[in-house]
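A single protein chain has been omitted; all remaining protein chains appear in their positions.
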């Protein structure tokens, strides 16, 4: 029953020994989790979305717990790409961790600039392009909510970064037609898709009787959104079966990870679950391996999209 | 501290003694809850969306519990408008319950037909138009996901029903630009908006390794989606401050109801909470009254949209 | 005023005892006057997981038996299999814990006015309500035979006291670890014929109920079965628990198993359509 399962996976031309990754913004740049497990034991560390300049982010309070979930409005606080590349990436490489760098921008140009800086950096497996950011050139409309802006960001990154580094476009579920956005960014050169970013939400503090978060709205994450993530991954995998998906959204157990994989994810990022359990990635990875073995899968890759098989 | 609070509210020209209503599809046609509380003690009974013909709905399994939520894919099983008007409405009227009839259709024409049948029925306070249904004339695209289809449905209903009965258009949160859809249906003649319908989701059964629900995808409801509901209500109230909103989504306590009211809801429908607590509406209504009193509100209506006040 | 859920009430009740019996937990609740309205076949819907629970739906359990005469006032017994997180939580509750129930819900087994020959068939924890039913049938002068089946012996629930109220009890397990090897349907038609069975009362997995219906289809035997469909509300408001049932006119309706069941006439259930949608009837 329990033969060893080959857990390896690929996203574009990047190979990973296991499909369990951190989620951007939920592992900072990795150092903080290293006390709880060796970072090279998981598939990859996806770093917090970095912008070209240092940023303070949004005012506090930046979080509110909600039933089986939480809202955050961090606002992409970070050191800026130069400090990040100087300090954080080399440290991760030293730990022999596989690194996926997440980038974020306010203009199409900023994404390209970030991509240019990544081009020559060694030790990076892929770049995740977080397009769930307000586009300052388009009334603050989030890039990922507009097919044309999404496409232009990825096009710019693709052209700047050259053909080597896989590009994973991270999409927002807050759209009417997710497969259409997905198709656009794939046409523009994305090698893979990351699904899903947080769902836009709000909590009102019934004592102050105002929005609780400093940034008013925030992103909903955690188990509450898992059914939305599964649906998004299933829909997009059905529409674009050949495009690898890095799935995420509410994964807190090996069962959850398996659900996303069956829906069509080639890899699974674990975000909010690490807040409640710093060793979540390792626990999830072990449980996933056992579940795959119990179902007779010799390789994790056989399970990708298995819920779409004939007769389903 | 605890002066009596005037709990009354209005939606268009309809008046209700309290702002707590059932949610369509979560109270059947009312009879089932009458054992647990007198139906005339709550604001209104919003009946299950009825179509022109009897319908079997979707295959089972029709539900899956999810963290702090559930998915359903009932598929609008029901007796059809004629049987509904003959049996269910007169019974509710006899109970002295206020009745909001929810209608659903597959074509713009079907909605108008339903509206025509409601025109002459006495004892109805308002009609809720559930436009989160697949439009068979437009590749099954959900009406509420397309500004033009949404507008046309409401326009048809408005023209058929005449000027008497308030029309509440019920919108789906699964869209990129909710305020735009809201504006469209208000322009087309909606007197109010119901926000939000369920969020599209999916659960994969990790034993069968296929989508768990007979209908594959389902609608996510319950506390998990409350932050999405609050955000939707807040956004739409900010865009259209004069349009009354019937809020819903994950309300399970008086605190939750207050949150939606502060965000901009004139009334609050309670859906999934009744499954866990058949007396949920009464408990919520009592708790809401106490919370309003403790905050010094003399009337519930003063609290509507209070989170938008200056300086917030 | 109410025409549906007529006797149902929601109440906080105390757990009097919680004992492991084989693979199950036998849980005794102090429910007071609720017992007066409980009939064999009815079920109870229980809130699970405590105050901070992410489990938002009640869990349904057959009322195994009720008693009015006990030292505690009315008591209700449940037989609970620790299955997923909700039932496991219930099984972990200690004596003295308070739980939130809605009961009694659903239809009950029809009790004959004449002293007939009844065959009670239970699968797994499905035997739970049958012992209470046997008591009632016996008190009406019926002959009561019982067949119980399960995959393994630990999943046979057949309490000592219960056995007293039946004329015969035959046990089947699929692995042969208790009673005969096989299923309750193995020799069913012969038993029905030999013992002149008038009515079969059954409770257990849907496949078992369906198989029994098929076997007795060409006989005069009445088959009352307690079905088990996934339920979100248990009180008829959500429409998740429906089963295709044949109407008098031959058409099919999707009936709610929580209020038009769980006890249904097996011959009217369209077992072939369970999990499918019937043709539109109009």
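In order of appearance the chains are A, B and C, and numbering begins at 1 in each one.
By our rule, contacts are C-beta pairs under 8 Å (C-beta built on N, C-alpha and C of every residue); 3 or more make two chains touch, one makes a residue touch a chain.
Not measured: the values here are computed from a predicted model.
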**Asked** Which shown chains does the chain we cannot see touch?
**Response** A, B, C
**Asked** Quick one: which of A:43, A:173, A:192 or A:223 touches the chain that's been left out?
**Response** A:223
**Request:** Would you indicate which residue among A:26, A:114, A:153 or A:196 is in contact with the undisplayed chain?
**Result:** A:26
**Prompt:** Of A:68, A:112, A:217 or A:266, which one is in contact with the hidden chain?
**Reply:** A:68
**Prompt:** Which of A:9, A:197, A:217 or A:272 touches the chain that is not shown?
**Reply:** A:272
**Fill in**
Touch rule applied to chain A and the missing chain gives residues 25-28, 31-36, 38, 48, 53-63, 65, 67-70, 72, 74-75, 77, 80, 95, 214, 222-223, 252, 272-279
**Request:** State which residues belonging to chain C touch the missing partner chain.
**Result:** 48-55, 85-86, 89
**Message:** Across the whole complex, list the residues on chain B that are touched by the chain not included here.
**Reply:** 67-68, 223
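Criterion: only the chains that are shown with their structure count from here on.
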**Asked** Draw the chains as dots and join the ones that touch; what shape do you get: line, ring, star, complete or other?
**Response** complete
**Complete:** Of all chains shown, the one whose Cα mean is least distant from the combined Cα mean is B
**Message:** When contacts are scored as defined above, which chain pair ends up with more C-beta pairs, B-C or A-C?
**Reply:** B-C
**Prompt:** Approximately how many whole Å separate the CA-defined centres of chain B and chain C?
**Reply:** 35
**Prompt:** Of all the residues in chain C, which ones touch at least 2 other chains?
**Reply:** 54
**Fill in**
Check: chain B positions touching at least 2 other chains come out as 67-69, 222-223
